[in-house]
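Notes follow the structure.
Here the complex is missing one protein chain, while the rest keep their positions.
Entry: subunit A
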């Protein structure tokens, strides 16, 4: 165990943890904005109640997304100073743009939304939640553009041992990013939809109030559509892997040798002939490269070393992602069908909807493990090894201290967050939400 191992653990722990909250922020923000818009359009009281109810859950979660996100931005410099120095010229630009274009908008307008119910005109107040939600989604784009560059670096040259950006547009329209953004943002909407479904399932088992039915239907539609986007872009991601990151694809499939007309391994022992070639190259006869043959080629190209990612984690995370993701989408499609034309939610369906919370979360985490562990041993594919990225001056004790501190703090906060969310879910909607400014007698300037 050395500082490199612990730094990798710290990155894994803090990033996976951060990403438990991020998808809810991305998807739930838009959902709450949609509810408030529905209230605005129809004037129906229950949409306002739902806006406030899900808004509160959104804010509890949002806080965690923000504070765990700050750690991410510092962590590159703290634990990965060699990486930061090498990539900053390229990688820093989308991060700076994320802060300037997305985070300012998200946090400022969310502050206005939270405290502005009585102070802003109704329409302006509605606009603030949309601005915050758009900010969250923009941030996803910039950070994914930065992440995509690590897997498929474009628009740069290496000068004096450092990457120098030559084309910002190429970085922002990296084919890997363009495939990844809808895939990840779509999965965020699946997670958020699943969260809403689980909450609605809980309440549909206890009450027949129309409002939970309408919220659940809306979430079913959102989850099904987002799920279709995720599945579709998953297919294009597989094709990009074939071209750009063949090692990851080979490890995800457990394919050891270059194979023409490669079969898709469902689980070890069960194979579907030619499907892998068909999926990755859209040609059943295409050659898919295998890990061992790639290893030999990489050794010739980059010198001695092991260029294979952990085969077990990559292989199984791929399958967990697909199974759990498809299960969520299947559940939402089934739910839509069973409740079509105002049919009531059967009790077993409401119970099954409770699963819509954990299922997609497991899928997205597995997806990230596949994506990032599959990139190993590189931080920047073909340019910089993870082992060469770590901060040389940071000691094992220092990384151990910060890893311990963050893990303890994150663990305590996870418990608190779950307790807090559960309490507010059980508390249900407020029966008499405070009337917004426009409907009050006194002028809105009365603070």
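As a convention for this text, a residue touches a chain if its C-beta (ideal position, glycine included) is under 8 Å from a C-beta of that chain, and two chains touch if they have at least 3 such contacts; residues count from 1.
In the analysis below, contacts and distances are computed from a predicted model.
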Name of the absent chain as recorded in UniProt (options "Cytochrome d ubiquinol oxidase subunit II", "Phosphonate transport system permease protein", "Polyamine transporter subunit membrane component of ABC superfamily" or "NADH-quinone oxidoreductase subunit D"): "Cytochrome d ubiquinol oxidase subunit II"
Omitted-chain contact residue, chosen from A:13, A:66, A:275 or A:355: A:66
From A:40, A:119, A:217 or A:319, residue that would touch the chain that is not displayed: A:119
Of A:37, A:81, A:236 or A:339, the one touching the omitted chain in the full complex: A:81
Chain not shown, touching residues in subunit A: 56, 59-60, 62-64, 66-68, 70-71, 73-74, 76-82, 84-93, 95-101, 103-105, 107-112, 114-116, 119-120, 159, 162, 164-166, 168, 391, 393-394, 398, 401-402, 405-406, 409, 413, 416, 420, 423-424, 447
